[in-house]
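What you see is the complex with one protein chain gone and the rest in place.
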Amino acid sequence: MTTLETHVDDTTFSKYESEVRTYCRNWPALFDTASGSWITDVDGKQYLDFFAGAGALNYGHNDPTLKDALIDYVVRDGITHGLDMSTRAKGEFLQTFQDRILAPRKLDYKVQFPGPTGTNAVESALKLARKVTGRESIISFTNAFHGMTLGSLSVTGNANKRAGAGVPLVHSTPMPFDNYFDGTVEDFGWFERVLDDQGSGLNRPAAVIVETVQGEGGVNVARAEWLRALAELCYDREILLIVDDVQMGCGRTGEFFSFEFAGITPDIVTLSKSIGGYGLPLALTLMKPELDVWSPGEHNGTFRGNNPAFVTATAALNKFWADDLLTRDVARKGAIIAEAFDEICTRHPGMSHRGRGMVAGLVFEEASLAAEACAIAYESGLLAETSGPNDEVIKLLPPLTIDEDDLIHGLSILREAVAVVNPAPKAVTA
Amino acid sequence: MTTLETHVDDTTFSKYESEVRTYCRNWPALFDTASGSWITDVDGKQYLDFFAGAGALNYGHNDPTLKDALIDYVVRDGITHGLDMSTRAKGEFLQTFQDRILAPRKLDYKVQFPGPTGTNAVESALKLARKVTGRESIISFTNAFHGMTLGSLSVTGNANKRAGAGVPLVHSTPMPFDNYFDGTVEDFGWFERVLDDQGSGLNRPAAVIVETVQGEGGVNVARAEWLRALAELCYDREILLIVDDVQMGCGRTGEFFSFEFAGITPDIVTLSKSIGGYGLPLALTLMKPELDVWSPGEHNGTFRGNNPAFVTATAALNKFWADDLLTRDVARKGAIIAEAFDEICTRHPGMSHRGRGMVAGLVFEEASLAAEACAIAYESGLLAETSGPNDEVIKLLPPLTIDEDDLIHGLSILREAVAVVNPAPKAVTA
Amino acid sequence: MTTLETHVDDTTFSKYESEVRTYCRNWPALFDTASGSWITDVDGKQYLDFFAGAGALNYGHNDPTLKDALIDYVVRDGITHGLDMSTRAKGEFLQTFQDRILAPRKLDYKVQFPGPTGTNAVESALKLARKVTGRESIISFTNAFHGMTLGSLSVTGNANKRAGAGVPLVHSTPMPFDNYFDGTVEDFGWFERVLDDQGSGLNRPAAVIVETVQGEGGVNVARAEWLRALAELCYDREILLIVDDVQMGCGRTGEFFSFEFAGITPDIVTLSKSIGGYGLPLALTLMKPELDVWSPGEHNGTFRGNNPAFVTATAALNKFWADDLLTRDVARKGAIIAEAFDEICTRHPGMSHRGRGMVAGLVFEEASLAAEACAIAYESGLLAETSGPNDEVIKLLPPLTIDEDDLIHGLSILREAVAVVNPAPKAVTA
Partner (left out) sequence: MTTLETHVDDTTFSKYESEVRTYCRNWPALFDTASGSWITDVDGKQYLDFFAGAGALNYGHNDPTLKDALIDYVVRDGITHGLDMSTRAKGEFLQTFQDRILAPRKLDYKVQFPGPTGTNAVESALKLARKVTGRESIISFTNAFHGMTLGSLSVTGNANKRAGAGVPLVHSTPMPFDNYFDGTVEDFGWFERVLDDQGSGLNRPAAVIVETVQGEGGVNVARAEWLRALAELCYDREILLIVDDVQMGCGRTGEFFSFEFAGITPDIVTLSKSIGGYGLPLALTLMKPELDVWSPGEHNGTFRGNNPAFVTATAALNKFWADDLLTRDVARKGAIIAEAFDEICTRHPGMSHRGRGMVAGLVFEEASLAAEACAIAYESGLLAETSGPNDEVIKLLPPLTIDEDDLIHGLSILREAVAVVNPAPKAVTA
């Protein structure tokens, strides 16, 4: 075997990689290593990561406990690829997930491992809901994001992403997410009415799929009472409720599941991103036992048994979910972010913010300023991305485990960036 | 942090995991470690693996070179999760893939990293073909398998898997795969006729998607001349040709790409399974540069930058594709399998075999015998699965790197299993 | 030739006709002849017709002028069946329609003759809108009715009728019709918002299809300002506006087109039912000249040139639309109906009414009473049907040409029928 002298630079990607690439366009550094809340590029420059793998790194980069577990597993030749064979690593994950997560919350769910990405979990959830109910139609919400494969894309809101399908996206109807009309319209007025009106023309839905906080959609936060009303509406009309917790689960909002605060129990839950703990691909579809009508192999996928991810996932559950420290941490750090954003919004015109736990959105009335502020922050060593239908929101998803000092440091970079793009009006008099 | 005492046994999976699980039903052992062609269960029993992660482990389990590269990377805190940011690991993979694979074969492809599973690659290929052509319809082949998400499922043949969709699967039309009529019917008679007949009722297709050997479909092998005729037919009518090389790529048939032997150049190629080398999730969509019309982020996915998989993928390319040793090995071992199968088929009634390189199918006229033989082989420590529309084929996908002795040992287990379920007729006289 | 002695009685229909038959179940008489507002059964019993062929007989049964024109045409061997050949009858209709209807209203429309039924006209309108815009999706309204063929059914609201499709009905999204929330919600709040929000998930529509008064949907009346706002909304966003005037056109609401009162000019208009004048099948699709992008024969139909219907249609235009007498008549008789309904609603609890021109709905809070009242009215010699999602509305569509005495007579039958099923509360004291 000969190893090539591999020279990598900026042009490597523009020459060889598809035009579909996107984050690297805003953050052109060539990254190399990462630890905790920091990423380092090949030149040794460090970046504070307020993006955290779009929510896949709730526990930060390369957490040492998880890292040790992973190395141990690789060193001792733990089986890497296992499809859905029974493996020790998978069994330990299942048992730990039961003991650390489901049992304490009195949740009774069967666990499916679809292909190891969020969109695979969503696709399996939609298929299952359709199989159980014998109906085709799914209700999604304005500004939802559920994934890029054809089934998931049909329930995703973004027009550009939808256009990429190349076929008409059907079997789904959008409904207004919480607060879509700024409180001026009754929450489920339209939805209930068309469900109950035999002449409405709405195909009776198999399921409703909802994010409790829409990350990609612009950090739109559903209230507990809205979620409860939605759950009740679904229950009353025998429509399944799917919570897509791919981005907001695993503690992002404080509790493990983002729906716990509302006291609801969805019929089906999807998890991915941070469930593997270490940034390794893994996804889960949880379903109430009576909904587990799959026949063996009816939905499968080669990498559904990604055993290194089971190992880090188990380690993460043991490290972070044996007590409520992380949940309390998220509340405290979330408050720090909210306070900083409050101050920014008070000082600068045309701004507002929203969020829950450690997902926070800083909203610019003039949409283009969000990207400009992020670009300036990047120059100052902070990674933060925009979201929302017009990219008008700076979306913060810092590691839940971030040091308070780092958090405050990052917020100050952001504050300065905002000050550049959207200066506070000069006071006429003091 | 407290670590639970996690007890795992058979009941862990039946209690907690969905009924969708399947391989673990045929192979009820609780697996723990693996190395090369062997898997070991928690009781220390060893199993020879002729299944190799359904083609995801062409280089065997936990290849030591790749393992070292992976451990090095994890130890030195190489970035694990990178979305589509530029990372050293990704750049090195791109350059190595260019140098080891594309350039020597004079192939000019841009590389897209969709979500890290085969079905993600197929979905992106279908979307791209539709975007490029402005047409919706896709031609697939009888007994094709392309994945379980809605777009991929629509071009997959298996009726049970299709039924799982819960919505009608549309925008696709099946055509007969090579030799579907045992040579009695002209290869593309039907396909060409309906394409060229303005009154045929066939929606004009955006693309044809084909496997050169259909693994899940029962090890159906397309001939070089059939593939060439297909490529020509597509070219003449401005239909894109997608080769789904998820299972048959990365050397399974000898050469890196399974279509090389036919001298064709598909417009789009999907790779996954063994491209990561170590069983870690990774997928690639290759497209001719002029087809790279994606807008940034139009198709994305959280785990599309699975950097540990880039590291093992690069190591695998360097180890196995710097010369033609592996290709020659595959030819030699493929011949051993074919010879053994020839002998079995001669000795036992109602059997035939087919294959190319190191994918081989042993076909039983009486379909149920295939599963019975695999069950007996499992008892003797061999993992082999069935495929085909009626599960009538024992499908062998041993690691390409298997020792010849192990290969011969496994084949003898199989031979004995066949002898039990389908005894050779007694000779009347010697 | 032998003519059979054909005996017809009640059992003829139950024995030979499909279970799909419906009106004959409520009105079991065996009808024979008809004239003006009256139908006579085989036993000579006369029925006053407040139903008028579901709006197909705006000029009553067998109007003598039209009858003479029809007999003349048949007697002189005028061509009966003409596909879309140029015939004198068709030319005279086209010119008369231009002179009597389009030119005086300064409407510039090209005329298409699709198959001679309303649903054919709607199908052609939807196809044309899709062809012009290159989009698939259509916006329809709650409780819309547009027809029973697959394209029309997809924009129809009634759940039972939709279920008959046997395939999922897609490419359409319902929006709330005027006053769907009893004035509590801004008219187009939801529609405008999802159109303008790039993240809403609504597929961008080719067209909006609307009835100005929803007959089948329960006599729901759109206000002029609502229609104007809809037209403006469509214009601003380059969405085509289709007014389905199949039931409400030809003077039902007073003016020839039901949208005239609102001062809007739809892009496409469908006409059928009363356009033939005599109850003979005919349908028109009107389109702005710049939308006439059909290629020859792209939409056709064997009976699109029903020449006897052209003859009666022309005669009807000449008789009824040479001046504004009919329009004024409709206003006057409409007021009589409204007054009678006002009185009924004042006297009886749980009732309301609505309507425009000579379409009127009498609404029962207790839905089943509507059918009961109609059954009683039938016994007294009045034909009136129910509509609305729960059949809670008695829908009146008397001939526009009805004698005032007959109108008042029919209303009194109805008043008495209501009194039986929904007695006025006894006054405690006078």
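Lettered A, B and C in written order, each chain numbered from 1.
In this section, a contact is a pair of C-beta atoms (placed from the backbone, for glycine too) under 8 Å apart; a residue touches a chain by one contact, two chains touch by 3 or more.
Small disclaimer: the values here were computed from a predicted structure and weren't measured.
Participant: Mind giving the shown chains that are in contact with the missing chain?
Facilitator: The omitted chain makes contact with A, B, C across the full complex.
Participant: Among C:299, C:395 or C:415, which one is in touch with the chain left out?
Facilitator: Looking across C:299, C:395 or C:415, the contact with the absent chain belongs to C:299.
Participant: Which candidate, B:173, B:295, B:352 or B:380, sits in contact with the chain we can't see?
Facilitator: Answer from the full complex: B:173 touches the omitted chain.
Participant: By the contact criterion defined above, which parts of subunit A meet the unshown chain? Give residue numbers in ascending order.
Facilitator: Residues of subunit A in contact with the hidden chain: 167-168.
Participant: Which residues does subunit B use to touch the chain missing from this display?
Facilitator: So the residues of subunit B touching the missing chain come out as 136-137, 140-144, 155-160, 162, 168-174, 176, 180-181, 185-186, 189-190, 193-194, 197-204, 217-218, 388-390.
The rule we apply is simple: only the chains that are shown with their structure count from here on.
Participant: Report the pair of chains linked by the most C-beta pairs in contact.
Facilitator: A-B
Participant: Mind checking the centre-to-centre distance between subunit B and subunit C? Centres are C-alpha means, answer in whole Å.
Facilitator: Spacing between the chain centres: roughly 59 Å.
Participant: Which integer distance in Å separates the CA centroid of subunit A from that of subunit B?
Facilitator: It comes to 30 Å between the two C-alpha centres.
Participant: How many Å are there between the centre of subunit A and the centre of subunit C, using C-alpha atoms for each centre?
Facilitator: The computed centroid separation for subunit A versus subunit C comes out at 50 Å.
Participant: Could you list which residues of subunit B touch at least two other chains?
Facilitator: Where subunit B meets two or more other chains at a single residue, that happens at 167-168.
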